Each structure stands twice: as structure tokens, then as C-alpha cells.
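All protein chains but one are shown in place.
Then we have chain A:
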Amino acid sequence: MSSKVTIGSDIRQARRAVEQLRMEAGIDRMKVSKAAADLLQFCTEQAKSDPFLVGIPATINPFKEKKPCAIL
């Protein structure tokens, strides 16, 4: 009795694994040349607005150190 149950659930698990792989095998894939070119285009277009690449002027840096307060 218990071995039938085990086989039953083995089959269900195997079926699920096969269905999942069938789905993943069936997707449309883009050529790497196109996908990579798109990523490069994105990086190039965004580079001007990337603070880590162009630097951040102290005037607009939200995290610059606050000046110490001078006690007169």
C-alpha cells in the first residue's frame, strides 16, 4: 500500500519536473548579439546621469559632510 503511494507521488513529481522543463525549453530566445547590444546602449545612454561615473559636485551631494558649526 505504502509503496503504491510512493510510486504515485514519484510519478506526480516526475511529471511536474518534465512539464516545468518543457515550458522552459519552449521560450523564445534572443540572439546574444542583439541582447548585448541593447545592454550596451542602455549603459551608454545612462552613463551621463550615473553619479558614480561622472562624479557628484559637492553642491548637490546629498550625503556630503555637514560643515562643523563654528562657535563665535
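One rule holds for everything that comes next: a contact is a pair of C-beta atoms (placed from the backbone, for glycine too) under 8 Å apart; a residue touches a chain by one contact, two chains touch by 3 or more; residues count from 1.
Methods note: contacts and distances are computed from a predicted model.
Q: Select, from "26S proteasome non-ATPase regulatory subunit 1", "Guanine nucleotide-binding protein G(I)/G(S)/G(T) subunit beta-1", "SEC24 homolog B, COPII coat complex component" or "AP-2 complex subunit alpha", the UniProt-recorded name of the complex's unshown chain.
A: "Guanine nucleotide-binding protein G(I)/G(S)/G(T) subunit beta-1"
Q: Given the full complex, what residues of chain A touch the hidden partner chain?
A: Against the left-out chain, chain A lists 7, 10-11, 14-15, 17-18, 20-40, 42-47, 49-53, 56, 61-65.
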